[in-house]
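With one protein chain withheld, the remaining protein chains of the complex are depicted in position.
Each chain carries a letter (A and B) given by its place in the written order, and its residues are counted from 1.
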Amino acid sequence: MMTADPARGFSLWPESASTGAPDIDRVYIALLGLTLFFALLIGALALGFGVKYRAGAQVIRDRIIHKTPLLEITWILGPFLIALAIFVWGAVVYMDATEPPAEARAIYVVGQQWMWKVQHPGGRREINELHVPSGEPIKLVMTSQDVIHSFFVPAFRNKRDVLPGQYTYLWFEATRPGTYHLFCAEYCGADHARMRGRVVVMTPADFQRWLAADPSAATSGESESASGEAMPPTIDSPAFVRFGCDDCHQASPTPAGPALHGLFGQRLPDPSHGSATVDESYLRQSILEPNAVIAAGYAAPSTMPSYANQIDEYQMIELIEFIKSLRDAPMREALP
Amino acid sequence: MAEAPLAHQFDDIVQQREAAGLGMWTFLATEVLFFGGLFTAYTVYRMSYPDAFREACHHLYMWLGAVNTAVLLTSSWTMALAVRAIATTDRRSGISSLLWTAALGTLFLLIKGVEYYLDLREQLVPGAGFRTAWSVDPSHAQMYFVLYFIMTGLHAVHMLVGVGAVLVMAFLVWRDSQVTRRANAVEMTGLYWHFVDIVWIFLFPLLYLVA
Partner (left out) sequence: MTTAGTLALPKPSYLAAGWSLRSWFLTLDHKRIAILYLASITAFFFVGGAAAVLMRLELATPESDLVTSGVYNRLFTIHGTIMVWFFLIPSIPAVLGNFLVPLMIGARDLAFPRLNLLSWYLFMLGGLLAVGAIIAGGVDTGWTFYTPYSTTYANSAVIPMAAGIFISGFSSILTGMNFIVTVHTMRAPGMTWFRLPLFIWSTYATSLIFVLATPVLAITLVLIGVERVWGVGIFDPSLGGDPVLFQHLFWFYSHPAVYIMVLPAMGVVSEIVPCFASNRIFGYRFIAFSSVAIAVLGFLVWGHHMFVAGLSLHASLVFALLSFLVAIPSAVKVFNWMVTLRNGTIRYRTPMLYALGFIGLFTIGGLTGLYLASLAVDLHVHDTYFVIAHFHYIMVGGAVMAYLGGIHFWWPKVTGRTYSEPWGIFSAILLFFGFNLTFFPQFVLGYLGMVRRVAEYPPEFQVLNVLSSAGASILGLAYLVPLVYLTRSLIRPPSVGSNPWNATGLEWGTPSPPTAHNFDEPPVVTGPPYEYENPQAVASQEAQNG
């Protein structure tokens, strides 16, 4: 069953609902202006010359242009400079639009034929709907369970392909509460056209209420550090225990494996790439391909077994969120 | 010295020879790109999974590959001798060198066949029968062998075509009373042969000498 599309009337311009949308629109409008300019120019030349020099017209036809190379260089250089300007402008906007801020709230998306599954950290799940708070940067951590899909929200002017076997990221900061189209933009088989849904933007207060309303949300207490600041909650992870992760990964490094608390977000040396930031992709690869990058101080080949084909995407999300939550708080004692 | 018959579209024999040569070089350029796609795929995966590839490479028979390299290099030498002989009206040496070239090419294919048979027996052929107990990274070890078989298989197909072409040339030279008429055709065949040899010169270190 397909989620109902947000109801809309006919329009010629898409609505905007993110902080990034106006930036994209500005580049687009500049390009529209450029297109209009050149279309009118060529059109005027065509009309002007076409009428003036038509066969049968009595007109002087001997004004030969002598400076051919100069003219050519002008109309090579002119477009070249314009192209450069638009490239730089577009590149800057692009870099902003694709680099999530560090404090962005992560929400997980799993695409599959032919639906979008959303997992909020803390437990709430959605199908073909994504609830987000306005005024807060959101980072979607996305993967596919089968073929390539693409998560596209026209109102945010952004999309990113969703690939099997790895995480890709899309970030935005929604501005206006409301309901917006969500489409799959990469052809993915029979019901590609029906793989669409809604993004529901809520005020932060409404969003918190919505998030907490689901009875299956994991309970977590907010703990305060000595200085009185609220710390990110430590969450339970049954998967961490069930797959035996806590045998080797404990509060301090053991001969079997490095400690995980404080790991997320660090920059680590990486023999093949210089350095790597521990993000969701790094953790995912470490769990599925332990031999891809060996932690400093440990020998290759890794003694960690691969959990490929054993862990499903939801368990992966749970593990990653758990490891993220080990920022500064000590790990809970292993359950018996 | 007799020349090949002049085709109607050409003005003179020089033009015809030039066209044939440029045509063969252009064709060889297409072959470079054809193999190039495979080399690209191989390079990408090798850079991403060097350990799996290194490990998988140890299961190849490097000494068979080395012998084959020597065989092919020798065959390029005999091919060059054949081209020279026919251009200088030495029919006997020409045919003999062509036959040696074909024989060495066939030897290459036979040795390759032995290699493939040994690989099959060790369950290194990708697909249902692929055995990966020796690898910590089975899927990428299999990837190595997929690329190995496609690259060497494609090369072997080109070798087969080459051996056929050389035999046809030998027959045509034998049958023609004026061998220099075939000189250009044999030279073009030689170009193709050398090219297939060069592809192997790249394949061998890439595939067999990963360690």
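In the analysis below, a residue touches a chain if its C-beta (ideal position, glycine included) is under 8 Å from a C-beta of that chain, and two chains touch if they have at least 3 such contacts.
Note that this is a predicted model, so its numbers are computed, not measured.
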item: Of B:T101, B:Q142 or B:T180, the residue in touch with the unshown chain; value: B:Q142
item: Of A:V118, A:V132 or A:A185, the one touching the omitted chain in the full complex; value: A:A185
item: Where the missing chain touches chain B, by residue; value: 7-11, 15, 18-19, 22-23, 26-27, 29-31, 33-38, 40-41, 44-45, 48-49, 126-127, 137, 139-140, 142-143, 146-147, 150
item: Residues of chain A in contact with the chain not shown; value: 5, 8-14, 23-24, 27-28, 31, 34-35, 38-39, 42-43, 45-46, 49-50, 53-55, 60-65, 68, 71-72, 75-76, 79-80, 83-84, 86-87, 89-91, 93-95, 97-98, 113, 146-148, 150, 152, 154-155, 157-161, 163-166, 168, 181, 183-194, 196
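The working rule: only the chains that are shown with their structure count from here on.
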item: Whole-Å gap between the CA centroids of chain A and chain B; value: 47
item: Residue ranges of chain A touching chain B (in the complex, touch as defined); value: 289, 291, 300-301
item: Chain A-touching residues of chain B, taken from the complex the two chains share; value: 51, 136-137
